[in-house]
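Got a structure for you, written out below as structure tokens; questions coming shortly.
All protein chains but one are shown in place.
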Amino acid sequence: MELTTLSQPNFSTQLRALFVIARKDWKVFWRYPLNAVSNVFQPIIWITPVYFMGKAFSTNGQALGFAQ
Amino acid sequence: MEPTLSPQSLGRPGLLSDLRAFGAVIRREWIIFTRYPSWIIALIIWPLIFPMLYILTARALSGPDGSGLTVFIQTTGATDYIGYIIVGTTVWMWQNIVLWDVGFALRNEQMRGTLESNWLSPTWKFSYLLGHTGPQIVSMAMFIIITAVEFGLLFGVRIHGSGWMLILVMLAAIPAIYGLGFAFASLVITVKEANAFVFLIRGLVMIFCGITFPVAILPGWMQAFSKWLPQTYLIHAMRAAAFTNAGLQELMPDLIPLLSFGVFWLVAGYSTFLWMERRARQTGAIGQY
Partner (left out) sequence: MSDLAIEARQLVKKFPARAGTGDKQVESSDAFAQPKKRQRWPFGRKEPKALFTAVDGVDLQIQRGEIFGLLGPNGAGKSTTIRMLCTLLEPTSGTARINGFNVVSQANDVRRSLGTVLAGERSIYWKLSGRENLEYFAALYHIPQAVAKKRVDELIERMELKERANELVEKYSTGMRQRVAIAKALLARPPILLLDEPTLGLDPQAARNLRELIAQLKQEGHTILLTTHYMEEADQLSDRIGIIDTGKVIALDTPEGLKRRIDQKEIIRLEVTGWQEYVGDKLRTLSEVSNLVARRQGEADLWEVNLQSNNSRAVLPKLVESISQNGTRLVNMNIVKPSLEDVFIHLTGKALRD
């Protein structure tokens, strides 16, 4: 009995493949909940030294050098 | 046919053979490290990239005429803002690299499949972490030297204080930095989301230890928290040693807590390792991916 493949590649199946890859990555991302949540805090963590450094360059909350 | 094998093993346990085993771990780590040629690029590029973010921000905050710098000097007491920032960022990089490198040493062996074959030998198990630390300290020393050279050449950063004091301070920090790495390495074997903990610890250093600003600028509760992080004392002491010619007497208020944290973290690191070893024998974690 000859077997014929079920695979029929075309533009829409390629798009579907892209979609399922993205969906898989999204699911896997949330299945590491601690990592996922820490990603939320990363921007705050990285900005903080810049913020406090800005304070070191400021007088009464004003960074006059930056304002020039 | 009569068996010809003597029941005696060729192994001869003792202090010398334990030391030789320890040396073999160091040698193995060094050989493997140097067989990934991209380490050279990492050593040259990374010392520049991370601090540049803050240096360029500081330049912007200084203003075109450098007037913002006056405020900075008044706040920090540091005339060389680039040197000031580099000390903080280098300490951050040091802790970060130790967490990824030493912290994942056992986990990487576990994923490779070699952790089991190491664990099957009669060698003292802590040798694997200690031995891994040897080449790591050497590569970190190279990193720091390259940082100093690059910023010396590009931005004219100079050490005005005693180089020996600076080295002493960094040596005093080794127990704390690596003790934390040992504790981490042990936990990572059983914790599945270790990356999140690296981000947490280095995040704490980034926020609370004054890598680009004096700790005195932080709100009261943050200053209080920063006193519980050894990196705070390390950064403060390194700045004092490098740029204000501070002697041993002046550095003591930082060195004593730094060494105390070092003792704590070494004990915690070793205890965590023993706990992990016991737990791994109960759960079979050593052979798990």
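Per-chain numbering from 1; labels A and B assigned in written order.
The criterion applied here is as follows: a residue touches a chain if its C-beta (ideal position, glycine included) is under 8 Å from a C-beta of that chain, and two chains touch if they have at least 3 such contacts.
Since this is a predicted model, take the numbers as computed values, not measurements.
Asks: Would you indicate which residue among B:G66, B:P122 or B:G163 is in contact with the undisplayed chain?
Replies: B:P122
Asks: Considering the entire assembly, which residues of subunit B contact the chain that has been omitted?
Replies: Those residues of subunit B that touch the unshown chain are 1, 3-14, 17-18, 20-21, 23-25, 27-28, 31-32, 35-36, 112-114, 116-123, 281-284, 286-287.
Note that only the chains that are shown with their structure count from here on.
Asks: Which integer distance in Å separates the CA centroid of subunit A from that of subunit B?
Replies: 27
Asks: Spell out the part of subunit A that touches subunit B in their complex, as residue ranges.
Replies: 32-35, 37-38, 41-42, 45-46, 48-50, 52-59, 63-68
Asks: Quick one: which bits of subunit B touch subunit A in the complex? Just the residue numbers, please.
Replies: 54, 57-58, 60-69, 71-72, 75-76, 85, 88, 192-193, 195-197, 199-200, 203, 206-207, 210-214, 217-218
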